[in-house]
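A single protein chain has been omitted; all remaining protein chains appear in their positions.
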Amino acid sequence: MLKIALLGCGRIGKMHAATIDRAPNATLAIVFDPIADAAKQVAAQFKCPVAATAEDAIDQADAVLIATSTPTHADLIEKAIAAGKAVFCEKPIDLSLERVLACRRAIAGSKLPIQIGFNRRFDPGHRAARDAARAGDIGDIQQVIITSRDPGFASRDYIRASGGILRDMTIHDFDLARYMLAEEPVEVFATGSAIIDPTLATEFGDVDSVMVVMKTASGKLCSITNSRVATYGYDQRVELLGAKGMVISGNRRPHELQRFGGESTGGGEPYLNFFIERYTEAFAAGLESFIKSAIAGSATEADFDDGVKALALAEAAVVSLRENRTVGVSEVLK
Amino acid sequence: MLKIALLGCGRIGKMHAATIDRAPNATLAIVFDPIADAAKQVAAQFKCPVAATAEDAIDQADAVLIATSTPTHADLIEKAIAAGKAVFCEKPIDLSLERVLACRRAIAGSKLPIQIGFNRRFDPGHRAARDAARAGDIGDIQQVIITSRDPGFASRDYIRASGGILRDMTIHDFDLARYMLAEEPVEVFATGSAIIDPTLATEFGDVDSVMVVMKTASGKLCSITNSRVATYGYDQRVELLGAKGMVISGNRRPHELQRFGGESTGGGEPYLNFFIERYTEAFAAGLESFIKSAIAGSATEADFDDGVKALALAEAAVVSLRENRTVGVSEVLK
Amino acid sequence: MLKIALLGCGRIGKMHAATIDRAPNATLAIVFDPIADAAKQVAAQFKCPVAATAEDAIDQADAVLIATSTPTHADLIEKAIAAGKAVFCEKPIDLSLERVLACRRAIAGSKLPIQIGFNRRFDPGHRAARDAARAGDIGDIQQVIITSRDPGFASRDYIRASGGILRDMTIHDFDLARYMLAEEPVEVFATGSAIIDPTLATEFGDVDSVMVVMKTASGKLCSITNSRVATYGYDQRVELLGAKGMVISGNRRPHELQRFGGESTGGGEPYLNFFIERYTEAFAAGLESFIKSAIAGSATEADFDDGVKALALAEAAVVSLRENRTVGVSEVLK
Partner (left out) sequence: MLKIALLGCGRIGKMHAATIDRAPNATLAIVFDPIADAAKQVAAQFKCPVAATAEDAIDQADAVLIATSTPTHADLIEKAIAAGKAVFCEKPIDLSLERVLACRRAIAGSKLPIQIGFNRRFDPGHRAARDAARAGDIGDIQQVIITSRDPGFASRDYIRASGGILRDMTIHDFDLARYMLAEEPVEVFATGSAIIDPTLATEFGDVDSVMVVMKTASGKLCSITNSRVATYGYDQRVELLGAKGMVISGNRRPHELQRFGGESTGGGEPYLNFFIERYTEAFAAGLESFIKSAIAGSATEADFDDGVKALALAEAAVVSLRENRTVGVSEVLK
């Protein structure tokens, strides 16, 4: 029975707590949140104690789940690893690649399982696409096309602290691209515009619409399309073109009702909205996979290095967007 | 070059004239219509003479295409066969099974190709379903489910002369059922109601909504669902369930635009409306098949006997609907 | 906090236990099963006591969930109601309409909530279809078409005790038909054959393939198609045709991967297989609805009378199949 300490009791923290509660091989040992009331509420619901500090929580568990705000992630990873605990940390490790690399040096040598919260790797559809590719069903992969659009803007405060769309939103797609390509991109081109809300550009120097193209050493191509707003719902698609065929992991609806009228035939429900709903199974499967790794002391399915590499792609894209040129990944990650 | 005489220059006659005009191995030799202007118009468009009588038209051709009003079909078939011509006749042969059987006796012994206008057999989708079944792709057929709904009511006059929905509309489905089952139904149950327009019942003793169930000697089941009005368009589906799988020949849209909004995702265009549009390829393929048979003097893909048997099923259904009981096909066709 | 006694700890009982365990307003108070080990296992998993008898279990709870074998249902309902408890009973109440009517007399006068386990009413897709119809989105309903096919045969023993396909499998469709039609069928026609496994006919007098047609007083039509075996998976569809449009509640896949190759484009995963997987949300929603009714002492969404009427339709269908004729529902339910 793996005893897990939950650090951070916000929306995602609560979701993870419920998954741990249902897991037959793990238990929620203790929770911590800088906002005491948030911690108390989760503790009451899942009947576990509240820790006074993050360090206390870490001490009293076998593994640590970090769901606090991004700037605290790297510190907490270092503390948990120093304390000999397995770590599940929500993405991203940090908005600064430098800080992430410092964290990597700090924990170098540790064999403890670390998993980064790249939930989409565990989505049944996306994973089936990857599995089909690995099984050779579509031959060698030539192109990966990822579409990821949010249903609507996050709050102004969220966006201000997000590090920009490439580090906050596209980061998932950079990870998914690596997962699908099974080969490292070496070049990144990114462009975008603040066409939905021009004040994003003037206030934050950010954009709301993004297109990224990447290439691997062997010539595999990858396209990523993002938007902060898709009025028709959370749009999450992955397309893999191979030498022998294609697979597409498409959008998911809450049920399969289709409507037929004089204006339109076969229209379905709006898509599952938003990531908590769309990726429910993915979040659960990701955490279950981590629990297994933590118990076995084995490698995770989305490790620290995956976190580093996704962020390096984001960093390269940031430079590309700013300088309007192709950026080699080796420019940002030596 | 097969010289074809067209009898009947209405909507369907014109459509057939255009098909003949495009055919590399046939030519529109002469046309006739009791309404002289209708004949003249088609003759002008396709540059061929107008016949003074149906008999004259028959005399000057190798084959005869009968697209006149239903009550004239059987007479014209008899005349054309007597004159030694191959015959393509629009469905139904006649609304009276008795008259059809008399016609059969009248032409008995002739080896001339006769084809009845059961266009749906030639629809690419329906035919692919049949071919998949014949090829064994879905194993032995166990169930056939046919949905056929018109987009809207025909005119009052049309309905009055139609012989009722079972003889006019379901006749196509009876033929399609036989084509798909590859075995004769032996029992028919039909029920229906005038739920869309109750005056159909009071004025004509007819219904607008129909469900038919049939069974073959070996236990294959077939369901037919009809409606005179489907506000979302002309609905034409065939489903075959076999021991090893299922195929469905679905509806066809004019193009593949899908719309995605906050209320509905993936809705397509309204269906092709109506039979001329939906079955364009089927009408052409059917006539082309007839032209080949007429030239070769060989059997057609929808022969006189198919016309008899479809009408016998309609007749059994009429009795079933009236008497609210299962009717053996042998009761109406000895 | 509603205390629920679970009677019957088999496959469905276990599933209900898990739902109760997750419910915020109910608790699994005690369990009973004639096979002591089955009860012990569920009790251990959900940390509750085992009752020595069904009566003991009933006594120690506010509500009773009956998931024992069918022949015990009516007795247990009577006992639970006599003891003043709300009741959730798996379908069917009994295979004998006579016994069900006796049960109805025995509990007459009780206002205690009783819910029958017609899970499909709670399926999100089917319910959305019903809601669309109730909201007037498709106008007045004219036709209901239900397709229900199992992925494969149940065990020989199961079938022997099932009361025949019409009482065991079609019973769900009879209930769904009533739910969708919002009007009572007055006439039933059923036909079928043992075309998949002819020994069903010779050994049990049963069939494996069924088509049923029903009609309401106002002329609404309903078609039900069943098969004991659909090699492509558990096929569960409901189609509603109304005066203003159509809705179809379609099949559900585990995820939305589509495959594209030279032989086939857009093929999806096999369907969710079998009812536990396909109707997971429906089972949970049904039980949650019951818990609310039990707490409030209010009417349920699938009550005893619904159980009676579905069985009456099954009974009428049994007579129809045997005598090959239309049967009035009033013949079997005076």
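Order of writing sets the labels: A, B and C. Residues in every chain begin at 1.
Keep in mind that, in the parts below, a residue touches a chain if its C-beta (ideal position, glycine included) is under 8 Å from a C-beta of that chain, and two chains touch if they have at least 3 such contacts.
Since we're looking at a predicted model, the values are computed, not measured.
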Chains still shown that are in contact with the chain withheld from the display: A, B, C
Touching the absent chain when the full complex is considered, from A:41, A:72, A:96 or A:223: A:223
Sole contact to the chain not displayed, among A:154, A:211, A:295 or A:308: A:211
Which residue of B:19, B:142 or B:251 touches the chain not shown here: B:251
Which of C:88, C:271 or C:290 contacts the chain that the document leaves out: C:271
Absent chain, residues of chain A that touch it: 139, 142-143, 145, 147, 149, 187, 189, 191-196, 209-211, 213, 215, 218-221, 223, 225, 227, 229-232, 235, 241, 243-246, 324-326
Touching residues on chain C - with respect to the absent chain: 231-233, 251, 253, 259-271
Missing-partner contacts on chain B, residue numbers: 123-125, 128-129, 132, 137-138, 244-252, 254-262, 269
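Simple rule for what comes next: only the chains that are shown with their structure count from here on.
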Chain-level touch network, classified as line, ring, star, complete or other: complete
Chain whose Cα centroid lies at the greatest distance from that of chain A: B
Core chain by centroid distance, with centroids computed from Cα atoms only: C
Computed distance of Cα centres, chain C from chain A, in Å: 40
CA centroid of chain A to CA centroid of chain B, Å: 57
Multi-chain contact sites of chain C, meaning residues that touch two or more partners: 244-246
